[in-house]
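Complex shown without one protein chain; remaining protein chains in place.
The letters A and B name the chains in turn, as written, and every chain counts its residues from 1.
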Amino acid sequence: MENLYLGVDIGSVSINIVALDKNNELMFKLYERNSGNPIDVVKNGLKQFKKKINFDKYRMGGVGVTGSGRQLIAYVLGADTVKNEITAHARAATYYYPDVGTIFEIGGQDSKLIIVEDGLAVDFAMNTVCAAGTGSFLDHQAERLGIPIEEFGGLALEAERDVRIAGRCTVFAESDMISKQQYGFTKPEIIKGLSEALVRNYMNNLVRNRVLKEKYIFQGGVAANAGIKAAFEEELDAEIIVPEYYDVMGAVGIAMLARRDILRNKIKTGFRGFEITTEEFKTRSFQCGECANNCEVIEVIADEKIIAVTGDRCGKWTASLEDRVRMDLNRRDASSNLQKNQSKHKSENDIYKNNEDKEKIVRQELEELERSEEISGIKK
Amino acid sequence: MAVLDKFFIKEESVGLNMSQIKVGLPAALLYYYYFPFWFKLFDELNIELVVSDNTSRKLLDKGTKNAISEICVPIKIMVGHILNLKEKEVDYIYLPRFKSLKKGTVMCPKFLGLPDLIKHTFPEFKNIIISDIIKSKSDNISQYHNFINLKEKLNRSKFDMKSALKKSALFWERFRELLFSGYLIDDFLKANNIKSLEKIIADLEQSSLLPQSKQQESFGREEFIDIALIGYVYNVYDSYINMDIIKKCKELGVRVHTFSMVKEEIIESELKKLRKPMFWEFTNKLYGACEYYLKNKRIDGIIHLTAFGCGPDSVLSQILEFDAKNYNKPFMTLRIDEQTGESHIITRIEAFVDLLRLKKEEC
Partner (left out) sequence: MKLSFPYMGPTIVYAKLLELLGHDIVMPPRPNQEVIDLGVKYSPEFACFPFKVITGTYLKLMEEDVDTFVTSGGHGPCRAGYYGEAHKRILADLGYDVEMIIIDAPSDDYKYFYNILKKLKGNNSWIKVLQTINIVYKMAQALDELERKVEILRAYNKNSKFNKIWMDIEKNFYKIKNLSDVKNLKAKYIDKLSEFNNTIPAEKERYRIGIVGEIFVVLEKSINYQIEEKVNYFGFETERSQYLSEWIKENIIPFAGRDLEKIANKGREFIEINIGGHARENIGHILDFKERGFDGIIHLKPFACLPELISQSVADSISEKYDIPILTISIDEQTADANILTRIEAFLDMIREKRYREVV
């Protein structure tokens, strides 16, 4: 039996699911629009995944969830690793391109810049105030121009003239675009102008006066857009690489991180099983109101059973559920599995230690694990 | 970078030849208020003064890219001008740190920290920025202690410096008198060197014509509308960033009045109305001038021209709005930023002027 590691990226615009085998080969890939009900999308995705994979040969080794909607889905799936999308994106990019210097990631409502040195993320920036440098901006304008978003990027390359479109804000860009259309600029030219406006926004808000280093990787849903890629290349006067799995890099990264955590901590996955595809999930929230904090408490319910409670700062509501709920592994004391081990040898299982001897031991153990995994899978 | 390396080497190895030294002056922020003073000063010191180009798209783009996105537009423009001077191969950039122009008031924190911002955003500029702290009891900044660094860097004697300052102050006072008499700073900005500025000032002093703000209706024309354009000099007179608002107003038959036409005594007396004046010198000036214009029957309406992200104005505009309501005077806030579209500004000014005309005709 070989282990598969599932990576799920819950973005505001798309939901991506991938599965990697132990050699980090992509065994399954799904890119789905986020219709507003991520749980249903994930359930459907899992159904497809189950159909495609031969579960006589494979089994679920671990689950990682990332993206802005990660918390809820992590509860639903019983994820082993829940991490932010910056770390996930950096992980995937540095795996495929160990000598990467700069990662541009533009998604639906977020855009990110990650600076990498020697394979380690050393600096990053993320859009904070507005969506003018993101995919939503393009979606909006494409709709306005009546052009399918898929054709948008290609069209920009056909432009003959340059036109500057004011674009700090999507609404202003729209009025400026309309007035520029009146001057007789063609659609490709307008689109090129919009692409440049997006890159300009990105440069002004995220890059600022940072010194960017080669090699440049461009990923995220918008990386499919040839017009934006060209605008970046013009701005930087350098080649930009769009990785093969550019649209699911976040999911790939989190699958890798899940695998790492599972192996490092020698635990079994907390995946709740494929039954979840038939379960009914609900969330409900209420204001606690027992003190001035007025916490908004959120409950996640699967088939009438509460599987997670979150949001209460004093722990009053979570306490009762503690044993059943798996929490973020990254927390030193959180995972219930980990906790039992940790209460005695806490430091031994601390995954982020700067101890070279320990590191060596961990490395050896991991190598052994890899070998034993090939033979019989992880010990139970 | 290469350009800078060149003069670093020059400085270290040969030492700068003082007669050839070039000092750059960014045409941003308080440039509009003090440029006659600085023109005269550097002329008296026999130093070649290089002024940055007028604000342009390219210059603004540079500033926007290199300053943090949250900061106000005037600072971004300043950053653009500094970078523009770098291209002009100047030896020094004169960027004084304006701290206070009156006892008890200071400038906006961004003015106070401006040289720090520049030096740490562009470490390569650290050694070429000359930034004396300007601390004065009045708008006249010619006190010797405000220029000690400059004097040292330019290697001038105390006596030379003092006499140059004295002459510059007198020259600047002449400019101020003309402003009080109703001229706009715009009328002087055509000059890009001391000779042409001297000529403009001398001509205006002798001119028998009235400044635009005091012109009478000429036959056959629409009646004039009087608008007080309340805003900092770098918003009102940077014709690029404000889409040439003054020209636009003139075309619409508007006589433009600004704070620099209001005498200091009047501003002071208006300020007494506040239990606690604001801390920022120019914000107080705008407040005092605006209160004066609110009471002035000749003024038909007020436009508060403010830059996106201006902190002091966020306090001021609220006070002005309430007061305009009390005086029942039409009031409009125009906000400008690096992305403002021309049509946006023009539409609003035209609509405002139309409104004032209608109101005037009704009376």
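Note that contacts are C-beta pairs under 8 Å (C-beta built on N, C-alpha and C of every residue); 3 or more make two chains touch, one makes a residue touch a chain.
If you're wondering where the values come from, they're calculated on a predicted model, not measured in any experiment.
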Residue of A:43, A:83, A:140 or A:229 in touch with the missing chain, whole complex considered: A:83
Residue in contact with the excluded chain [from B:117, B:169 or B:191]: B:117
Chain not shown: contacting residue from B:40, B:62, B:81 or B:97: B:97
Of B:21, B:191 or B:278, the one touching the omitted chain in the full complex: B:278
Residue, one of A:33, A:47, A:282 or A:313, that touches the chain absent here: A:313
Subunit A residues that touch the omitted chain in the full complex: 68, 83-87, 110, 119-124, 126, 128-129, 209-210, 259-260, 263-264, 291-294, 312-316, 318-319, 330-333, 346-347, 350-355, 359, 362-363, 366
Where the missing chain touches subunit B, by residue: 67-68, 70-72, 97, 99, 104-110, 112-113, 115-117, 120-121, 123, 133, 274-276, 278-280, 309-315, 317-319, 322
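By definition in this document, only the chains that are shown with their structure count from here on.
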Centre-to-centre distance between subunit B and subunit A (centres being mean Cα positions), rounded to whole Å: 48
Touching residues (chain side subunit A, partner subunit B) in the complex: 129, 164, 166-169, 172, 175-176, 179, 200, 203-205, 207-209
Complex contact set, residues of subunit B against subunit A: 57, 61, 64-70, 121-122, 337-341, 343-344
